[in-house]
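In this view, the complex is presented without one of its protein chains, the others remaining in place.
The chains carry the letters A and B, assigned in the order they are written, with residues numbered from 1 in each.
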Amino acid sequence: MSDPIIEARGIQKYYGDYHALKQVSLSVAAGEFLALVGPSGCGKTSLLKILAGFEAPSGGTLTIQGQDMAGVPAAGRPTRMVFQKLALFPHKTVAENIAFPLTVARRPADAIRAAVTEMLEMMHLKEAYLHRYPHELSGGEQQRVALARAMVSKPPVLLLDEPMSALDARLKKSLQAELKHLHRNVGTSFVHVTHDLEEAMMLADRICVMRAGEVVQIGSPHDIYYRPAEAFVAGFIGDTNLLPAQLTREGEGWRFDCPLLKTERPFIGPDQAAANLSDGPGLLMIRPELLRILSPADAAECVIEGVVSEHFVRGGSVQYRVQAKGAVIVLDLPGTMVLPARNGDPVRLGCARSDLFAMRG
Amino acid sequence: MRKRGLIDFLLPASVVVVLVFFYIPIATLVLFSFTSSRFLSWPIPGFSLRWYGELLADRNFWAALTNSAVLAAVATVLATTLGILGAFAWMRWRFRCQRAFQVLTFAPLLFPQLLLGVVMLLWFSVLAGWLNTSPGLWSAVIGHVVYITPFAIVIVSVQMYGFDTSLEQAAEDAGASRWQVLSQVTLPLLWPGIFSALIFAFLLSWGNFYITYSLSGSARTLPTYVFSGIAVGSSPIYPALATLTFAPALVLIVIVDVMRRRAARRRAGA
C-alpha cells in the first residue's frame, strides 16, 4: 500500500451525551476506493462529515495529504463531497453548478469553460443541458451533475454521502458501474458512505464496516464476505449459516467441536478464524453456496445430516432450507433441470474443511 | 361521486361575497374619482378627469407624496434588513433566551397601531426635548421600522423554512468563503422572500396612518393628508388620489406573487 492520503487516529465525536464515534482509526491510500458501511446511526455519516470538515471531532487527529486538519474549514480541505440529496444549487444552471468550485476560486473564464466541457464528456452529459436548471433534469442526470461539480477541480479525495440512496434499483446499478469506471480513470481516492453492503462490495477496494460508533472490520470485499470478524458482519449481507461450536486453540490453528458437523479431522487453519477468536464457545460459518447435497456414494470432509423443509427456485440458483437437529441450514445450488431433492427428503450436506470460518459467538 | 349539496354552493359563494365586501370601498373610490361634480353623491352626473388635475395642482399633495416616498423608502430598507437578520436568528440557530428574543421582535405586531404610536410618541417627545428638536419624519421612520420589522421577519422566515443547509455546505465544500456562500447561495435562495418583504414593507409603510399620525409631528404623508382633508370636508380629489395609488400597488403585489411561484416550482423540482 502506498502512502495513506487520509490518516485518522482515534477520532471521537460526542453530540451532547451521545457518543457517536468511539476511537475510530482508519487510513485511505492514494487512489483507493473505500466504502464506509453500517446500519443507520452507526456513525458513518458523522465520520464523513468530519473528513469533509463540516464537523469537528471531539478527540483524535486527522491528517489529509500529510497535513493536520484541525481547525481547517471545509473550504480549505483537499476534499470534495457529493451530498446525499445532491445539493445542486436550484437557482444556478447546470453549467454554473459544475463551474462553481472554479468560479469561487476565481479561475479565468476560458479555463473554467474548458474544465466544464471536460466534465461534461467524462460524465456523459449532453451539451444541451448546460443552460438548464437542475429541476429540469432526471434523477440520474442530476446525479452526474453533482459528481461533475465535485470532480471539476480534480480533488485528491472525493467523499460520497449515500448519493444513490434515492434512485430506483436499475438506475442505481448503471450509475454504480459508471462510478467504478470514473474511479479507475481519475486516480482520486473515493470514500463512499452507504448502508447497502452489496453496493459497497461492487464498488470498493476496501470496506470499513461500522457499528455503534466503532469500526468492526476493515477489509477487501472478499474478506468481508468470507472472513467476517463477527456474526454482525456475516449477517450484514446475504444468507449465512452460523453453527454453534466449541473452539480450542491447537498449535497454529483451531480445533472445533460442533455437534451438527460430522468430520474425521475437526481442525481449521490459522487463516480460518477471526483475529479476536479465543478458546470457548464460538460460531462456525459456512456460506450457503459452499454447501452441496451428497449422493449416497459421495463423501466429503464435513457432513451435515437433515431433512429438506423448503426449497425455492431463484432464477439461476435453487435455495434449500434443511432442518438439522433443530437448526435450519441454508444452501444455494446452481440450477439444474432435475432437482437433487424435494421437500421432506432426507439429505446429507457436504463441504470442505477449508470452507469453514470460525468467529466469536 | 358525492352528491352536490347546498354546501358546495355556499362555500364558494362565501368567498365571492367576502371579495365583494373587500372591494366595495375601493371600487367606490375609483368610481367617484371620475365624477364631474364637486359633490360625492350617487349617481355621478358625468365623467370627468378634472379632479385628477386639481389633485396634481395641490402643493400639499406633492409635499405629502414626497414625505410618503422618503418615509417608505427608508423604512423599507431598514425594516427588511432587520427582517433578514431577525429571520436568521429566529430560524437558523438555537440559543439561550431565543424565546424572549422572538417575543420582543414579534410583539409590535400584536399591538394596536395607535397605542404603539402613542407609547412611542411619549418617548420621542422626551428624546426630542433632550436633543432640542421635535418629532418629525425621523421619528416616523423609527416608528415604521418597529411596526414593520416583525412582518418582514415573518415573511423572510417563511422563505427560510425548510431551507436546505446542505446547499450552503456544498458551496463551502467547493471552496467558497463565508461571504461567497452568503452572496452566491444563501441570499439568492432567500431572494423571493426578501423581495416580498421589501414590497410588503413598502406598502405597509406607504399606507400607514396610525403611526405616522402619532409620530410625524407636523410632516404630512398621503394618509395623514387625506385624513386631515376629509376631516375638513370631502372632495373628489381624494378618490382621485386613491385611484392613482392603487395601480402601482397592484402591479407590485402581482410581481411578488409571480416570483414566489417561480421559486416554489424550482424548489419542488430540485
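Operating definition for what follows: a contact is a pair of C-beta atoms (placed from the backbone, for glycine too) under 8 Å apart; a residue touches a chain by one contact, two chains touch by 3 or more.
Just so we're on the same page, contacts and distances are computed from a predicted model.
Visitor: Any idea which of "Response regulator transcription factor", "Spermidine/putrescine transport system permease protein PotB", "NADH-quinone oxidoreductase subunit N" or "Cupin domain-containing protein" UniProt assigns to the chain that's been left out?
Guide: UniProt lists the chain that is not shown as "Spermidine/putrescine transport system permease protein PotB".
Visitor: Where does the absent chain make contact, in terms of the chains shown?
Guide: Over the full assembly, the chain not pictured touches B.
Visitor: Who touches the missing chain here, B:57, B:104 or B:187?
Guide: If we include the chain that is not displayed, B:104 is the one touching it.
Visitor: Taking the full complex into account, find the residue in B:18, B:49 or B:187 that is in contact with the omitted chain.
Guide: Answer from the full complex: B:18 touches the omitted chain.
Visitor: Since one chain isn't shown, list which residues of chain B touch it in the complete complex.
Guide: On the side of chain B, residues 2, 5, 7-8, 10-12, 14-15, 18-19, 21-29, 31-32, 39-43, 82, 85-86, 88-89, 91-96, 101, 104-105, 107-108, 110-115, 118-123, 126, 142-143, 145-146, 149, 162-163, 165, 200, 203-204, 206-207, 209-210, 222-224, 226-227, 230, 234, 238-239, 241-242, 245-246, 249-250, 253-254, 257, 261 touch the unshown chain.
The criterion applied here is as follows: only the chains that are shown with their structure count from here on.
Visitor: Could you list, by residue number, the parts of chain A that touch chain B in their complex?
Guide: Listed in rising order, the residues are 52-54, 73-76, 79-81, 83-85, 87-91, 100-101, 104-105, 133-136, 149, 153.
Visitor: Per the contact definition, I'd like the list of chain B residues that touch chain A in the complex.
Guide: So the residues of chain B in touch with chain A come to 164, 166-167, 169-177, 180, 184-185, 188-189, 191, 265-270.
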